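Note that this complex is displayed minus one protein chain, with the remaining chains in position.
By letter and in written order, the chains are A and B; residue numbering begins at 1 in each of them.
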Amino acid sequence: MRTRESTLWTWHLVAGAVILVLLGIHMFIMHLADFFGTVQGDVLEFSSVMERSLDATFAVMYVVLLAAALYHGLYGLRNIIFELSISERAERVISVLLVLAGVALFLVGAYGTLAVHSAQAGV
Amino acid sequence: MQGSEFKKNRLGLMGWLSGGRYGVERYAYTLHRLTGLAILAYFILHIFVTSARVLGEEAWNTVMGFLNSPAFKVGEFLVYLAFAYHALNGIRLVLTELGFFLGTPCQPVFPYSNSVKRQRPVLVVVMIVAAVVVLLGGVDFLRAFPGE
Partner (left out) sequence: MIEPVSTQGEKTDEIVKNVKFKVLRFDRDTIPSPRVDSFDVPVKKGMTVLDALQYIKENLDSTLSWRFSCRMGVCGSCGMFINGFPRLACNTQVLELEADVVDLKPLPNFDTIKDLVPDLAVLFEKHRSVRPFTLRKDIAELDNPSGEFFQTTDELQRYLQFAYCIKCGLCMAACPTVATDRRYLGPQALTQAHRYNMDSRDEGRDERKDEALGTHGVFRCHFAGACSEACPKGVDPAFAIQLMKRDALKASFGLLRKKKAAPLAPKVTSGKRMEGVPDAPKRTV
């Protein structure tokens, strides 16, 4: 009992669960770690940001979160648009546009996270 | 068939935005949708802003300085609120959409019970957790203001 839509939706749900864990960690570090005393200093200080970017664990986490959140968010947007009684043709166009937007945003975000990494590694 | 616009009698977007006299879940649905869109908009912006790190420390500090204004801090907190709601309500939706907390199908006997009522305690619990998350985050955001 599988369809294209059921596969897409399954990944939307799975992505939601992945985001919950990774974004939970992200939010904890950015907003609550100071509160609980597990991280000292300003998390938005450039050196602090770079430190995380260069840490392989953080880098992988960020890229996975980026992909999951983009998929989840853009599929969610597609959900909303598809409920507006647009034509099947318009639905196909929207799907293609959202995939293109997703890929483009992923490349930008992944570059932002990893470029520093490879630059440093190259030195 | 010709007729006035009324003939169609669709609620249209009002059906999304107004929960009417139905249960609290229908309001939760509207809010989940709005927060999802808000987080998505923020997230796309966030991708570009945080990518400023590739341009070096100076660019990063310029961007961060720009975002440090009270207006942005308040905006950020609103996104944080949206996130807390969306994440916690999302947990409920994942669970209920997979059939948890809904009970088992049974012969309906008047007065009828239904799955929406049976899962309502879960909504209450996740909203309490969301409130705690908001309070903890609120403390952090207040510290961002000078004089705090």
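In this section, a residue touches a chain if its C-beta (ideal position, glycine included) is under 8 Å from a C-beta of that chain, and two chains touch if they have at least 3 such contacts.
Everything quoted here is computed from the prediction, not taken from an experiment.
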Exercise. Could you list which residues of chain B touch the chain missing from the display?
Key: 2-4, 6-16, 20-23, 25-26, 28-30, 32-33, 93, 96-99, 102-117
Quiz prompt | Interface with the undisplayed chain - residues on chain A | solution = 1-3, 5-7, 9-10, 13, 79, 82-85, 91
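Just so it is clear, only the chains that are shown with their structure count from here on.
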Exercise. Report the inter-chain centroid distance for chain A and chain B in whole angstrom, where each centroid is the mean of the CA atoms.
Key: 17
Quiz prompt | Touching residues (chain side chain B, partner chain A) in the complex | solution = 33, 36-37, 39-40, 43-44, 47-48, 50-54, 57, 60-61, 64, 80, 83, 87, 90-91, 94, 97, 136-137, 139-141, 143
Quiz item: Of all residues in chain A, which touch chain B in the complex?
Solution: 13, 16-17, 19-20, 23-24, 27, 31-32, 34-35, 44, 46, 49-50, 53, 66, 69-70, 73-74, 76-77, 80, 105, 108-109, 111-113, 115-116
